[in-house]
Structure formats: structure tokens, C-alpha cells
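For this depiction, one protein chain was excluded, whereas all remaining protein chains were kept in their positions.
Up next is chain A:
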Amino acid sequence: MAESKQTPDANTGIPEYEYIDVNTKPFHVGSFRDEWLARLRPEDFSFQQEDEETFEANFAAEMGLGADTMAELKSACSIDSLRCHPEDEQLSMDDVPSNPRLKTLIQRKRKQERASSHNIHKNRHDFYADELERLTIGRPPEMGADRIPKGEVLLTINIYHPAVYEKFNFTRPCMTLLMTGSHTLTELRDAICCISDLQVCGEFSKTPDVAPDFISKDHFKSAFFFFEGVFYNDMRFPECQDISITTVEWAKAHNFPQYSQAKMEDTRFVDLKVKVGFPYLYCHQGECEHIIIITDVRLFHKTDCLDKNLYPLLTHKHRSLTQKCAVCHVFIARWYTTNDQFAPSDPCLFCDQCFRILHYDTEGNKLGQFFAFPYTDRGAFN
């Protein structure tokens, strides 16, 4: 393994920065959880709210404070001490106060004045950014077997577009998933939506009506994850092949350090040894590679969604523009043609109706020369 250092941190499970503010050194997720659980009292990470009066009584008893001192302490530290305006003053929290003294407010006021003069259009990405989160926040925690047990670990995983899309090369994640520690890697794999999974292979210009009965996802089931020098292969189905063996053998032949392999379905997140903030690889369809970054690992909190059935939970999805038909610019493109004598460009996109009208006569015979492929648009997941 490239990163096996004999530091005590790698073994004790306390994450440390490898490069400050960029990523950490590898640590074991299960050990990290155990370290936290060893340090905290059960009430600290439980999902029940502690009663305030009980807390104050316990505190007074522990510190040996009299009732008067406790009462004074409580009133001094109450929320009223932070109130900057009188209680009955009606303030609109949407506007910056006039004559601000704080630098943050001065800056904010300046930005607001600039924004209103420029008439900037609303960014659709920001508009929908919180939509998914809003759906799950505030759900009452389920009781019984569907509830996440307390002390469970929550991982936030960013999955990025394949690097072939130059437009999205720079950091905008395609989707953000929340996973629990007891999920296996196969559950992560199933949750990743990639457009290449829905592609249909084959040329259909002669038989446009034949509904293709398979998609790439069913046809090419092999996939692997690569974390810290270990390839985790999906071997659930008999059709799955070990596509990482090529790389492993090549590495052996070329004096690279030894890579090992494991099964995706047998590995849970708590068993993994990973770095937070470091890019890893997910490869499927043989050549469609996604970068995966685990951005955050923490213990579950009572305000998180506690319904086990909702995980893996999608909290952010990038909304791609859909490609429309070249003719009508109304419907989403379903056909992709090349070497087409009727098309204005090569290659060209058509919706189903325009495609048939242009390329086939009333009997359904093919007119002219062209190659037609079924096309799945990137915005299919919007």
C-alpha cells in the first residue's frame, strides 16, 4: 500500500490531516466510531432530548452550588443576554440594518446594492440545492427496526461526473449521498445513477420500432471501487467479472506495489480504511470512471433523518440541461444520428416524432443513408 505509515494515528482511528484543510491520513471507520463512543456518555449521542431542569439540578449538585448561585448563573447565561434589541422592537430579518457597524454587515449591504443594480438572474443550481434536504428533514424518527441505532456512523459521499465531461471537471459534484456505516459497498453502487448505465448499445436505423430489451446496466454488471490500494469488485451476479484483475496483474508485472482485491458485497463502510477528502475511484461499464470523495464522517445526530429505509439518502443532485431535438427544440432528444444526409450537423439529435417524420416514409421504410442510435439524455435523472 502506498500510504502505510507506522504512525500511531493510523492504528488508533483518530483522523489527522495529511495536508491541512485538504485531506486526512487513512483511518479505520469502525475504530473512529469506537473512539468517539468511548469518550462520550450515552446521553451525549442518544436521540432523546435531556430535560433542562434535570440537567440544572445535576450541574448544581456536581459543582456544589447553592440554589441562589445556580439561579443567578442560569439567568446570566440565558438567551436574553444575547438579545441586542428590545423585545418588542419589530425587526425584519431580511434587511441589513441601516448604518451597520460590523464589517460583515457593511460588506453584505454593499453586495446587496450591487446585486440589485445588476439584475442577476437566479441560478437554478442554487434554487434546487436544498430541495432534497428539505424533503427528509423534519421526518419523525421511526420506531422499531426501521430506526437507525444510536452511535451509528454517517458518511457523506460526493460522486463526480466522469472526467470525459470537460465541463464538469472542476469540482461540481454530480450527486451527494448520505450512507450509514453498516451499509455495504453494493448499496452505494446501486445508488449511483450514471447515464451510461441506461445506454442502449446497437444501431437501430433499420428497426426503429423494436424496443431494445436491455440496457447497459443489465448487460454489463461488473463494477469496482478502489479505496486505499484495494479493489472491491461486485460479484453478486454470475455475469459479473473481475474487471480489476487486469490492473492488478499489470501492476505486478511493472514493479508497482501490490494491490489486493476484495468483494464489494462483503465490505461494509465500517470495515473500510479511508481518507476523508481524498479522491477514490468507482468504475463500471468497463470504462466509465467516476471520482468519489468521502467528504465527512461523523456520528448520527437526532436531527438527521433516522429512517433506515431512506438510506442511501440523496442530498444533492446536479441538474443538467437536457438536450432538445434539433428540429422542434421542444422535446427531449431520443435519437442520435451520424452520417445522416438529412441532418444539419453530424452528429445530430432528434426527438422520436421528428426522427420518424424525417427518416421514414408512411409505411415505415428507411429513407436515405444514416446510422441511428438510441440516445439517453444526461438530464434523465432530473
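The rule is simple: contacts are C-beta pairs under 8 Å (C-beta built on N, C-alpha and C of every residue); 3 or more make two chains touch, one makes a residue touch a chain; residues count from 1.
As a working rule, contacts and distances are computed from a predicted model.
Look at the chain that isn't drawn here: its UniProt entry, checked against "Radical S-adenosyl methionine domain-containing protein", "snRNA-activating protein complex subunit 1-like", "3-methyl-2-oxobutanoate dehydrogenase (2-methylpropanoyl-transferring)" or "Tubulin delta chain", names it "snRNA-activating protein complex subunit 1-like".
Interface with the hidden chain, as seen from chain A, comprises residues 2-3, 14-17, 19-24, 27, 32, 35-36, 39-40, 44-45, 49-50, 52, 55, 59, 63, 65, 69, 72-73, 76-77, 79, 81-85, 91, 93-97, 100-109, 112, 126, 129-130, 137-138, 156, 158, 167, 169-173, 247, 254-257, 276-279, 287, 289, 293, 295-299, 301-303.
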